[in-house]
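A single protein chain has been omitted from the complex, and every remaining protein chain is retained in its original position.
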Amino acid sequence: MPTDASAAVSDTLAQDNRARDMAQVAVFAALIAALTLVPGVPLIGSSVPFTLQTLGVTLAGAVLGPRKGALAVLVYLAMIAVGLPVASGYKGGLGVLTGPTGGYLVGFVLAAAVVGFLSRLVLRRAQGAKATGGLLLACLAGIPVVYAVGVPWLAAFAGMPFGRALQVGALVFLIGDVIKAAIAAVVTSAVARALPQLFR
Amino acid sequence: MPRVTLSDVSLSYGEREVLRGISVDLTEHRIGIVGANGSGKSTLARLVNGLVRPSAGTVTVDGLDVARHTRQVRAKVGFLFSDADSQIVMPTVREDLEFSLRGRGLAAVDVASRVDRALVDFGLADHADHPCYLLSGGQKQQLALAAVLLLDPQIIVADEPTTLLDLRNQRRFAQLLAELSQQVLMVSHHVELLTGFDRVLVIDDGRVVADDTPQVAVAAYRRLMGEVVR
Partner (left out) sequence: MNPAGVFVPGTTWLHRVSAGVKVGGLFAAVLLVLLIRTPLLAGLAVLVAGVVLASARIPWSVVRGGLRGLAIVLGVLFLVQWWASGLDDAAVTLGRGAASILLAWTVSMTTRVAAMLRVLEVGLRPLTWVGASPERAALTVALAIRCVPMVLDAVRQANEARSARGARPSVSSLAVPVVIRSLRMADGLGEALVARGQPRD
């Protein structure tokens, strides 16, 4: 029964690939959690404390691609939902997702997908250091996606005018988010050189 | 004992040849595999569980071709990694043991009773609900072995399972492996742990360069490593 046997082989290979994908998605969800928990100060050398959560989200998209990247963010959100204290400020539970900043978390899923799609496009055309510029644009593209969901959500939740929400919910984070996008681009470009087989 | 057979097995990653035409028939109870870093010994161990596939030749376990019947073979072959941390996949000790029995269609009570027994047998009962990352290195490797044994394997392949353990735990863990009723295939740097074994293979540069009793094979390995025998 040659067809049965070859079906069994491709079945096993598919199972092995699923295991590998699951592991990557899980590790990057954990990476987003870890980057949210460690204070961002030592990485940047700035004195303003902020979390590296968006760095983790952007990296998930850029390194894993749109599908696995968005899944990693979803798994991270599920970890918050089941009550683990892995949201910013060691918060956890469903309260975080339904709270005033829940929109940003939803926006992260879309951002990872957009960043992942664009990064794959860049890496297919350019290699090595040349890709870094394109990756920077891809990573920056995640920022408006996050704000597009997060800011209206904040405005609606807190009952504040949209302009005020834009001020407290986007503009104060903009510089930090641009820096983090730049870091994500540099890291992704370095990882693509170190582990090229991952991006094929 | 089960029979693990490698027939003219070669394996290369791109340009790099890792295994070059290995043919062995393994039927003994306790088999040790030693070799330098990069000699191909870990790759050899992974072949038995289908974690890697040969570029040429075949690997069979009890007559089943690993490449074709991977699922059945994996049900027979349990695999222990050197870093127990990468093997433990669940948040707490009990959950990790339960994970082994996932998707086997067992009733919840059966799962619970088998897991409870394993917790007691491996001295982990006091840690059942602790997060795995709080266990000591020795306890982590015990947990990894308990999780593998829950699957009722006939063969245990262990890839340098004592590398990350201290001297006392190395001996204790090797003793535990040697006392198993299953066939044991242990890859190790710690040649002194293989003295009670039935057969030892020495791998160098992708070939079997010695295949004998522990005394003879280990002496050959020491010569190969250029170690001064006192």
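Going by the order they are written in, the chains are A and B; count residues from 1 in each one.
The working rule: a residue touches a chain if its C-beta (ideal position, glycine included) is under 8 Å from a C-beta of that chain, and two chains touch if they have at least 3 such contacts.
Because the structure is a prediction, the values reported are computed rather than measured.
The hidden chain makes contact, of the residues B:S100, B:Q170 or B:S188, with B:S100. Counting the whole complex, the residues of chain B in touch with the unshown chain are 49, 51, 71, 74-75, 78-79, 81, 83, 85-92, 94-95, 98-100, 102-104, 129, 131-133, 147-148, 151.
Interface residues of chain A with the unshown chain, by the touch rule above, are 15-16, 18-31, 33-34, 37-38, 42-43, 45, 55, 59, 63, 71, 75-76, 78-79, 81-86, 88-96, 98-100, 158-160, 164, 168, 183, 186-187, 190-191, 194-195, 198.
Keep this in mind: only the chains that are shown with their structure count from here on.
For the pair chain A and chain B, the distance between mean C-alpha positions equals 36 Å. Of all the residues in chain B, the ones that touch chain A in their complex are 50, 67-71.
The part of chain A that touches chain B in the complex is made up of residues 5, 8-9, 11-12.
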